[in-house]
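With one protein chain withheld, the remaining protein chains of the complex are depicted in position.
What follows is chain A.
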Amino acid sequence: MSAAKSKSRDFLLAVEGLTVSFDGFKAVDDLSFYLDPKEIRVIIGPNGAGKTTVLDLICGKTKATAGSIKFAGKELTRLKEHQIVHSGVGRKFQTPSVFEDLTVFENLEVSYPKAHSVMGALAFKRDKVVIEAVEEVAETIFLTDALNEPAASLSHGQKQWLEIGMLLIQKPDLLMLDEPVAGMSVTERKKTAELLKVITKDHTVLVIEHDMQFVGDIADRVTVMHQGKVLSEGSIEHVKADPKVIEVYLGH
């Protein structure tokens, strides 16, 4: 552990001894893992393994009972959600959560990392820089033609893309995606894989996903979780061959 700690300066994200217990039930139990800058890490595991809870803990939605989360040398466990966002962590939720009453343009504009204070938001002016940033992201997420549509009128897949776009415009150092292709049609799935490939070029990404084909396509390394702990970690071939993983996850 001490050797790992001394090395933690080189990691973008260092999670150590992370534990959260809900009324005695340990959803995440003494979990440790490390992300290199620009790494694409996929977390897999059976339902209830604690995958989503790990993301919740990193982004501050859930408070840890014990352990530490160091991001770029900064301890996140004591920060508030919006401070964690400002530190450079972006989070996409499993069900698309976009602002349905606003247009696609406004959704992206609200996510633009500027004017986060009350007074700043009052004085905010829509300038060229913002418009260009919005239009650029809109193109990446295939929504250029829908900029003026209310987000409520988008399809499920488009909403997922919009939420990814809302993260991209924040320019986070770490992107966390919770099942980005769940519930998508085959064509949408393909397009999303394309989108993720573009994104993963210049971000560190932490993804939860079940689709093993998809996982194999994008992952640098895979962490398999089971009952709140790391069951196995390594390349996709490594974990696929691991008998423990086959028993609890891949076998059925």
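Just so we're on the same page, contacts are C-beta pairs under 8 Å (C-beta built on N, C-alpha and C of every residue); 3 or more make two chains touch, one makes a residue touch a chain; residues count from 1.
Everything below uses one rule, namely that contacts and distances are computed from a predicted model.
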Looking only at "Urea ABC transporter permease subunit UrtC", "TonB-dependent receptor plug", "Stage V sporulation protein AD" or "Peptide/nickel transport system substrate-binding protein", the name UniProt gives the absent chain is "Urea ABC transporter permease subunit UrtC"
Across A:Asp10, A:Glu75, A:Asp101 or A:Glu139, the one contacting the chain not displayed is A:Asp101
Checked against the full complex, the residue among A:Asn47, A:Ser117 or A:Thr187 that touches the missing chain is A:Ser117
In the whole complex, of A:His86, A:Lys191, A:His210 or A:Lys229, the residue touching the missing chain would be A:His86
Of A:Leu35, A:Val137 or A:Met166, the residue touching the omitted chain is A:Met166
Residue list for chain A contacting the dropped chain reads 59, 61, 80-82, 85-86, 90-91, 93, 97-102, 105-107, 109-111, 113, 115-118, 121-126, 131, 134, 144-145, 147-148, 150, 163, 166, 170
